[in-house]
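Only one protein chain is missing from this complex, and each of the others stays in its spot.
The chains carry the letters A and B, assigned in the order they are written, with residues numbered from 1 in each.
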Amino acid sequence: MATMAVQMDGGPDKIPLRLKLQRVERRRKLMSFTLVLPLLLFILIAFVWPIGRMMFNAIHDDTLLTLMPRTTSALSAWDGKDLPDESAYAALVEDLKQAWARKTTGVIAKRINYELPGAGSQVTSSARKASTLSAGPYRSTLIAINPIWGQHDVWIVLKRGHSAYTAYYLLRSFDYQFGSKGQIVASPPENAIFRDVFLRTFGISIAVTAATLLLGFPVAYLLATLPTRTSNLLMIMIVLPFWTSVLVRTAAWGVLLQEHGIVNELLITLHIISRPAELIFNRVGTVVAMTHIQLPFTLLPIYSVMKTISPSYLQAARSLGAGPFYAFWKIYFPQTLPGIAAGCLLTFILCLGYYITPALVGGAADQMVSYFVAHYTNEDLNWGMASALAAILLGATLLLYYAYNKLVGVDRLKMG
Amino acid sequence: MIAGALAATGLMAGALIKPALAGDQLTVVSWGGTYQPILRKNVFEPFSKATGIKITEDVYSGDIGKIRAMVESKTVSWDVIDAASSGAWIMCDQGLLETIDWNKVGLDRAKFGDAGKFNCGVPSQINRTIVYYEKNNPNPPKTIADLFDTKKFPGKRGLWKNPYPNLEWALIADGVPIKDVYKVLNTPEGVDRAFKRLDTIKNDVIWWTTGAQAVQLLANRQVIMTAAWTSKASNELFETMWDAAQGGFSWWAIPKGSPHLEEAYKFLAFAGSPQPQADVTRDAPYGPANKDAMALVDPKVLATLPNTPERDAIAVNTDFAFWIDKGDELRQRFNAWLAK
Partner (left out) sequence: MAAFAYASPLEKGWYYLHRLICGAVLLYLVAPILVIIPLSFNSVPFFTYPMPGLSLRWYEEFFLSAGWQGALHNSLFIAVLVTLLSTALGTLAALGLSRPNFPWRAAVMSLLISPMIVPVVITAVAVYFFYADIGLLNSYTGLILAHTLGATPFVVIALTATLMGFDHSLTRAAAGLGAPPITVFFKIILPLILPGMVSGALFAFLASFDEVVVALFVASPEQRTLPMIMFSGLREQYSPTIIAAATVLILFSIVMLTTVELLRRRSERLRGIRR
């Protein structure tokens, strides 16, 4: 490097210009990176790390491994065909005794109950009785205490507990579970809801996206073709709701759509309906309110693309003899496609994560994935399930976000 | 490592903004609303006067996730919580609550009847979930079967978004005698039967999750009748229907790892004693859980309690041993049923 530099520059004491420029360039890069660093670190520590940890919870569950260490290790050599041998039963009794003394039976029972509904209470009652056992043979005694220990399924669940990683929560998120031989089977219909929930989430998101496009496109076109002064005035009508809190707007819809609310009263006064229609706590209310909130997100990108389309193309088409609708469809509309893609994709992505609005104006059958994440976190205390559902939702969101970045570019994200 | 360092900075940062806590005090958490001031007057303030222990109050809305987060991260800042039915069962089941040492409490466990069988708390009160309907209703519901009869009683009805008492009620409406409800519900066929019965009214139900919601539904005439927890205001506003009323309990419980365990036990002993339990009935329509308190209740109030002998005779006594066992399973199924 040094000899090369000497050759290029010709003077021994001077740093060559190329190197100097490179150095300056590197320093500039470093300087710009230093400016971004505080926020980058903040996002990594307070956002990326917590989310990563939560995603880890979707596949990591060491409840049985830590609370029933003897049983799980005794079962690691078990072939899973016949019932395990006496040593596994002895280990089980030891573990149950310890669990009873440490009051961890509830946690173990709940964990087993996830995979074998109904088994949880048998485990608890067995632990209560096993706590007084002092000598074997344990196998026959345990089976006498509770026939569940003579069955295959519970042992399979315990054997799987030897690994700190489980696919159980992710499987459940798609309405699958482990069968009695450890194979993957569909969940029984009375417990299968998550496929419905994901489909519903996508369905509502598609409906809302389509509605915003249908309503937003004509308005965007109007705004793009009106003189600036008028369009600026109308723009306020779009940006004002955009700036109003989602909670306030949802509350407004709650007031409007009530059984004896303004919309119903108006429809009855106009003799469109004779009895109040059900507009709230169902799909109608959810879609109406969500469309209202998302409309500006779809409309604004379409508008900014339309602003850049020169009217001369359309005029040229017309003067060459194209009819007004043909010209619009063949010449104008294709040029708006980038805006439509940007707006619809953004709206769709944001719709997937809705929580507040369905919770306040939707019914029990309109709740989307986010609701179940919150429910499993706060009320059911099944954090593995919450994490698994969140992981799938996040995966879908990030995939679409990636597509958005490729198609539109994050620079084009605007806020009115 | 990272988590440890973050924890240290987190605690430091937390300490900067939080005011420093004084020594001898207890944080007691209840449900807020109109109920908490009643507790303040009749339980918290007399307790502080008697023991010199200051009480800091907090409010929660049954979000037990927070309690689990506190217990698991060993950052428990709540010493005593006012825990009601399913929340109390789930927490006890998951080992989030101290198991009560009744010797330390110094009260006779037998005085609390069924409620005293719970391992993780001292019973605080008896409440009921009943059916309310509008005054001057020409066609009043008389039995719980009427709640499920959409032909004779067309219109929406309000129900608690919770597996109980709905599953019990569904069975009773389907002809199961009250005393056999839990025997039937303990079988898979019984559960199917209850859900089948619930199916018949599913489209006519508005579900509520908070006490105020239930009252509001009826006050706004969005429903013709609603299940609701008894409350003083509702008793004045609406008519009551006590058939198959579901008995529930509340307990004072201590989250595992409370930094003020001794003081917390003192509070449990005081709050479980007859006098404060009887005093609460002056302002809230709940029954005292301690049987000795009945003698201290104002005779005028006695007839309005939810646990008068006549009302007790037709009530469904929640078998919470059953719900501790089966709650998880049934809740899962109920939520799946709801979401469809």
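Criterion: a contact is a pair of C-beta atoms (placed from the backbone, for glycine too) under 8 Å apart; a residue touches a chain by one contact, two chains touch by 3 or more.
Everything numeric here is computed off the predicted structure, so don't read it as measured data.
> Using the contact definition given at the top, list the shown chains touched by the missing chain.
A, B
> Which of A:174, A:202, A:332 or A:401 touches the chain that is not shown?
Residue touching the absent chain, from the options given: A:401.
> Can you list, in ascending order, the chain A residues touching the missing chain?
Looking at chain A, the ones touching the missing chain are residues 25, 28-29, 31-40, 42-43, 46-51, 53-54, 57, 215-216, 218-219, 221-222, 225, 228, 234, 236-241, 243-256, 258, 260-262, 265, 292, 295-296, 311, 315, 318, 324, 349-350, 352-353, 355-356, 359-360, 369-371, 373-374, 377-378, 383, 386, 390, 393-394, 397-398, 401, 405, 409-411, 413-415.
> Please output the residues of chain B touching the missing chain, sorted low to high.
Counting only chain B, the missing chain is touched by 3, 6-7, 9-11, 13-14, 16-18, 32, 58-61, 65-66, 69-70, 72-73, 75, 77, 209-210, 212-213, 215-216.
In this text, only the chains that are shown with their structure count from here on.
> Express in whole angstrom the distance between the two chain centres, defined as the mean CA positions of chain A and chain B.
The answer is 33 Å.
> Which positions of chain B touch chain A when the two form their complex?
Touch residues, chain B against chain A: 2, 6, 62-66, 68, 90, 92-95, 99, 161, 195, 206-207, 220-222, 324-326, 328-329, 331-333, 335-340.
> Under the definition above, what is the set of chain A residues touching chain B in their complex?
Residues 45, 49, 103-104, 106-107, 109-110, 113, 117-118, 120-121, 124, 190-193, 196-197, 258-260, 281, 363-365, 367, 375, 377-381.
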